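The other protein chains are all here in position, but one chain of the complex has been omitted.
Lettered A, B and C in written order, each chain numbered from 1.
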């Protein structure tokens, strides 16, 4: 049984590599960011265009690097929301080699629900709760 | 008739965007670099692993930005070698929106054939000439 | 006599390096972009804050890579405007090792004077011409 309802392919670029010949640790945050936005679009929570309407800001990131990621690896990122707080959403991620299922990275980010129009945090709207609860199968 | 024998898909990332909400001009060089290495691998000229055996160094880049590239666009890069010099190779590229064929960027790079083992330029080997001539249909 | 009236220091980062152990060719565009914005701020043409009021878009880039740039090198970028067109500005740049004056990169970019408010090119305003002519010592 897959651990995530949502997976998104990530293309490893030469430009992601560092002098140690593997993907740089900072670029791995770019990979999970890409997965997060694809997840929001898949659930109809963001249109992929208006960046002022992207209602979240990163508050906290925790990443465990389990294995280096190399150029040419077919990679995908699993994404889920694991917790809906009053004004925040917790995301979990796994980067894995698609063909083997080898997990390269596990990560968790806490996103504050935030308005770039008013520059203030706001409560997670009920519509978001409903859509996420349904998608993730929360009771 | 397609203008290139070789095309490679490019995934536009949120991380490629800048405050102007389109892909940053520097990241477009990363896109064409990605296409260049995919081309070399497709022709069997590089194994995609040993970066000391990647026998070229960028000498000159010319990029014409025709249209901005946006998040969510399905993009591909066309790559070809247009000229084989004594110690250099000239590459041409086009970034285009796959679904519409709209060309976003045209670019040309001059690559010096170079050994990272000896840190010196070296002549383009005959085997490379043969493979490229055949692939590009040069007389 | 220095070739540029304006120089700006660039901090080479580990994150700018690629598997070949020198600064990646795409990051060098980021260096000259940094110099360009510092130049505009120095001349009072941009406040450094409102990115919708940054009135230019990159149309064309030409870069000559003369020598690799390494981690730990003290680097600076020389910037000047070499030509003011009706609706465009041509910038010239040199990246050089500050302590030795060794030139690593020469570049030229054509910037279209552009409004991010109306998404259209506009003529270079007279006030800009006056300020630039004075700073660069044009007749």
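Keep this in mind: contacts are C-beta pairs under 8 Å (C-beta built on N, C-alpha and C of every residue); 3 or more make two chains touch, one makes a residue touch a chain.
Bear in mind the structure is a predicted one, so any value in this text is a computation, not a measurement.
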(request) Could you run through the displayed chains and say which ones the absent chain touches? (result) A, B, C
(request) Looking beyond the chains shown, say which of A:3, A:62 or A:130 touches the absent one. (result) A:62
(request) Touching the absent chain in the whole complex: find that residue among B:18, B:60 or B:136. (result) B:18
(request) Extract the touching residues of subunit C with respect to the undisplayed chain. (result) 9-11, 13-15, 17, 21, 27, 30, 33-34, 37, 41, 48-49, 51, 70-72
(request) Write the list of subunit B residues that the hidden chain touches. (result) 14-15, 17-19, 21, 24, 26
(request) Just the residue numbers, please: which parts of subunit A touch the chain that's not shown? (result) 19-20, 24-27, 29-30, 33, 51, 54, 57-65, 68, 116
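We adopt the following convention: only the chains that are shown with their structure count from here on.
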(message) Please identify the chain lying most centrally, where each chain is represented by the average of its Cα atoms.
(response) B
(message) Suppose each chain is reduced to the average of its Cα coordinates; what separation in Å results between subunit A and subunit B?
(response) 29
(request) Can you check how far apart subunit A and subunit C are, centre to centre, with Cα atoms defining each centre and the answer in Å? (result) 34
(message) So the centre of each chain is just the mean of its C-alpha atoms; given that, what is the distance between subunit B and subunit C in Å?
(response) 24
(message) Touching at least two other chains at once: which residues of subunit C meet that condition?
(response) 19, 24, 26
